[in-house]
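Omission of a single protein chain aside, the complex is shown with its protein chains in their original locations.
Order of writing sets the labels: A, B and C. Residues in every chain begin at 1.
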Amino acid sequence: MSSSFGQVLKVTTFGESHGRGVGVVIDGYPAGIALQEEDIQVQLDRRRPGQSHLTTDRGEADKVALLSGVEHGKTLGVPITLFVANKDQRPGDYQSLRSVPRPSHADYTYQVKYGTRSSSGGGRASARETIARVAAGAVAEKMIRHLAGIDIVAWVSSVGLLDAPAFDRADISRVDVDCHAVRCPHPETAEAMAGIIMEAKDQGNSLGGMITCVCRNVPAGLGEPVFDKMEALLAHAMLSIPATKGFEIGSGFAGTRMRGSEHNDPFVRKGDHLGTATNNSGGVQGGITNGEPIVFKVAFKPVATIGLEQQTVNFDGNATMLKARGRHDPCVLPRAVPIVEGMTALVLGDMLLQQKMRETVQHAVR
Amino acid sequence: MSSSFGQVLKVTTFGESHGRGVGVVIDGYPAGIALQEEDIQVQLDRRRPGQSHLTTDRGEADKVALLSGVEHGKTLGVPITLFVANKDQRPGDYQSLRSVPRPSHADYTYQVKYGTRSSSGGGRASARETIARVAAGAVAEKMIRHLAGIDIVAWVSSVGLLDAPAFDRADISRVDVDCHAVRCPHPETAEAMAGIIMEAKDQGNSLGGMITCVCRNVPAGLGEPVFDKMEALLAHAMLSIPATKGFEIGSGFAGTRMRGSEHNDPFVRKGDHLGTATNNSGGVQGGITNGEPIVFKVAFKPVATIGLEQQTVNFDGNATMLKARGRHDPCVLPRAVPIVEGMTALVLGDMLLQQKMRETVQHAVR
Amino acid sequence: MSSSFGQVLKVTTFGESHGRGVGVVIDGYPAGIALQEEDIQVQLDRRRPGQSHLTTDRGEADKVALLSGVEHGKTLGVPITLFVANKDQRPGDYQSLRSVPRPSHADYTYQVKYGTRSSSGGGRASARETIARVAAGAVAEKMIRHLAGIDIVAWVSSVGLLDAPAFDRADISRVDVDCHAVRCPHPETAEAMAGIIMEAKDQGNSLGGMITCVCRNVPAGLGEPVFDKMEALLAHAMLSIPATKGFEIGSGFAGTRMRGSEHNDPFVRKGDHLGTATNNSGGVQGGITNGEPIVFKVAFKPVATIGLEQQTVNFDGNATMLKARGRHDPCVLPRAVPIVEGMTALVLGDMLLQQKMRETVQHAVR
Partner (left out) sequence: MSSSFGQVLKVTTFGESHGRGVGVVIDGYPAGIALQEEDIQVQLDRRRPGQSHLTTDRGEADKVALLSGVEHGKTLGVPITLFVANKDQRPGDYQSLRSVPRPSHADYTYQVKYGTRSSSGGGRASARETIARVAAGAVAEKMIRHLAGIDIVAWVSSVGLLDAPAFDRADISRVDVDCHAVRCPHPETAEAMAGIIMEAKDQGNSLGGMITCVCRNVPAGLGEPVFDKMEALLAHAMLSIPATKGFEIGSGFAGTRMRGSEHNDPFVRKGDHLGTATNNSGGVQGGITNGEPIVFKVAFKPVATIGLEQQTVNFDGNATMLKARGRHDPCVLPRAVPIVEGMTALVLGDMLLQQKMRETVQHAVR
């Protein structure tokens, strides 16, 4: 009952890792916006496997097809459907997993939940499902850029024990981020990150890390109290991405160490509206955007599927050694960047449409 | 459009800080469960102001009234409505705020969003709205305890720079937590925390901190892929609580520093089912509970309303000094414990009902 | 899971017939609209029992209290809660019903569904629940009148075998409708209807009938394809009212007898926009309003609770005679008029807000 996300801009994803393909239906999208497959493909290409030596070898072109909702290059205001066919399926790689659930993977929990699971790979828990999120996110991005000039950029800010230094976020573009396959815009750190990722790969091991995301030009007033606060929806969106373990906005966990007098963001005049001198709030106050950039961070655990042999038990509870054969990334962070951006765009798009309606009605009422 | 939370067990909260009161409607709750006002009052008493010298002086008894859904002490399967009247309103305290938005508070963003706001205090952004969450959570807790024996305990694990030492979570009960007004079950740390909170209070300043929550006896199989993963819903629920800045589950942000071989939780036989030797997953794998305790942590910023004078600007953009007069807590952590527990119960209740349906149907199909 | 109605303008009702009272939470309502209890009371007074000799003797004043969402006479943009306390409860009247389910009433089905039911009367299936609909509808009406000048008028168009003659709908106001307690704006028919209703009352019997509703000044463009077509939502709303058995829009069932060439509504120029020469469509084409008046009809069965003795069986299946003692209306039609208007306002309000958002966004896109 939960393959849908969003209230007014609502997406529903479908498809299994080793079935015919994966896709998404986007409902509630406005009419009249220019949209073509290329708009979507560019983000899918940043997510697809095999794009660099740092990622899995699974060779998927991940070409998107627009099945509905667009005519003559413009949206019709009806559901937009995107589909990406699976090509390079090797369910055989996964046969040993029939009897042994992979540690920290979804094999065991899916079996318990459904009393069955797809014969190969993780089915809906597979990273392949995130194709649908990236595709839908790219569609949402077109709208929020068009309607409000919103700009979303995410990057890898840590891998394992390596942290990128703090630097001016206002300058970073996706071009900067993509200068290195690691997707950390700080070149020296990126190079070092690539080094430890390759090392982990050689060892059959894996690494985690963090992604930072900044959203610029977000109008003040987005986010729906009480339960759909902007940070609540972003947290929901981020923790729904496979392998995530944490979310923080603005000052985050470190901010709990500060005093109120240090942490508060004093208001200052910025042109014709109010801004804040600092941004510990991360662009959100009381669940509603205040016009400052939204800044948040997402924690990704090290990939569960590793090449090293692991001591575990099979479904019957008998001890066994497991060594994965399926293709996998030693570190998902570089490919997760467009996923974080996509889910962010879905949240902002939904909130923007909801607030547009409120503003119109309030304007009419006055 | 967002005063509701949940899919099958759905709550809708209402009421302003300085109106007649706050309340909640709970829909989707099963028939036949014993429920009385006392079941709810016990958690409201842990949340109410004025319960110790560490909290605000606002003197609210916060007595709950059951307006619908229960007859002869048992639920009827129809909407349950709870209402708590406001008594000690002092909107006069807030009059200076009409022209000056409080830094890091919701005054400014509410004004931008709605073009208006309640005349006093923060309206729906007020901490008083959380009464409805605690009340609904207590109702949900009765059900999940009854149906599955689930046990939820939260406590204050840090205040400012002070961290409670790691200790065995399996033993901690709410009685342990409530031994000290700070709600940290480690007595020496609790005492030290109380000291720095009183110090901050004396200075007109405020402190943040973290709350840890553990859920025991959670059956495997709860959580709805793809978008309603257990951790996604918990993150949504926690970040919807006022003043929260972060959420992490299991190994969380620290887990990003580990390698896959260390981080993976190997399966072991535990009685007649599988368990894991470690719990870096925090009880959730692939978004679905695995039968191990759910463990997560929530970051709370220092309270925005402080007694110290702050340099800021008024709504017109002119520089001014602001000194709050409303009553406020120097540190919300002790009173936030039942709020975290309540929101957790709402998430688990919703997921439990959804999985109960799935299991029944799957059993019938086989 | 279904005490809520609406998507953007969403209402949730609560309360039992013989509990503390009934109420409703309205979420998604805009800020800045003037609203006071009197606005709501006027429609509640048209629904309340005991307003004429044609209705039940249950003496309820049904005074509404605004529990949240309004300050200084204006809405705040947050949930609006309305509550009407029950006063004249006589559960004793219903004690014989514990063992014998009333024919064509909800006693049996509620028992099967929930394994329990409220000790007296029909609980949520009671007509008393419709108070919440009328109250919420009055609130919605203020908005749609304010934003678009929409005008909703319903009246009793048949009782038993007596039909009101066709007459010009464009002229009928609620004042016309209320000229007679029967709420049929055709005076002679109204008088005759009153006669047969009193006759049925004297006999301990009951009558059904039909209500016609017309909505004027509805802007073109309301209604959401595919599943939330205007007529689909109106049908849903009407058939959710207790005792309804049918719904038809425009030409309705009689229209099935016509040929396409007769039934089609040719377009004509009406001022600066298109209208239609006839209105067999009932104001809706393809699920979307076309600017012509929405006209529909609702069928109400004769009241199930009658004073005559009925041969039936008890819950154990043993034959018995049943004679109801609870107070009841011989014909619900006069009091159902504001319920039909209220549910209509909820549907139009929801659709209007959804279309306002679409128009704003489409305007911004171009």
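Observations, loosely collected:
What we mean here is this: contacts are C-beta pairs under 8 Å (C-beta built on N, C-alpha and C of every residue); 3 or more make two chains touch, one makes a residue touch a chain.
Bear in mind the structure is a predicted one, so any value in this text is a computation, not a measurement.
Interchain touches from the omitted chain, evaluated on the whole complex, reach A, B, C. Within the full complex, the residue among C:18, C:46 or C:105 touching the omitted chain is C:105.
For the chain missing from the display, the contacting residue among A:12, A:157, A:189 or A:355 is A:12, taking the whole complex into account.
Chain B residues in contact with the hidden partner, per the touch definition given at the top, are 8, 30-33, 77-78, 146-147, 225, 353-354, 356-362, 364-366. Seen across the whole complex, the unshown chain contacts chain C at 1-5, 7, 13, 101, 103-106, 108-110, 112-115, 122, 124-125, 129, 158, 160-161, 200, 205-210, 220-221, 223-229, 231-240, 242, 244-253, 255-269, 273-274, 276, 280-282, 284-291, 299-306, 308, 310-313, 315, 317-318, 354-355, 358, 362, 366. Hidden from this view is one chain, which touches chain A at 1-4, 8, 10, 12-16, 19-23, 25, 27-28, 31-32, 67-69, 71-72, 74, 76-81, 83, 113-119, 123-124.
Criterion: only the chains that are shown with their structure count from here on.
Taking the mean of each chain's C-alpha atoms, the chain closest to the overall C-alpha centroid is B. Farthest from chain A, judged by the mean position of CA atoms in each chain, is C.
Distance between chain A and chain C, defined via averaged C-alpha coordinates, is recorded as 45 Å. Taking each chain's centre as the average of its CA atoms, chain B and chain C sit 39 Å apart. If you average the Cα atoms of chain A and of chain B, the two centres end up 26 Å apart. Residue positions of chain B touching 2 or more other chains, listed in rising order: 1-4, 13, 113-115, 124.
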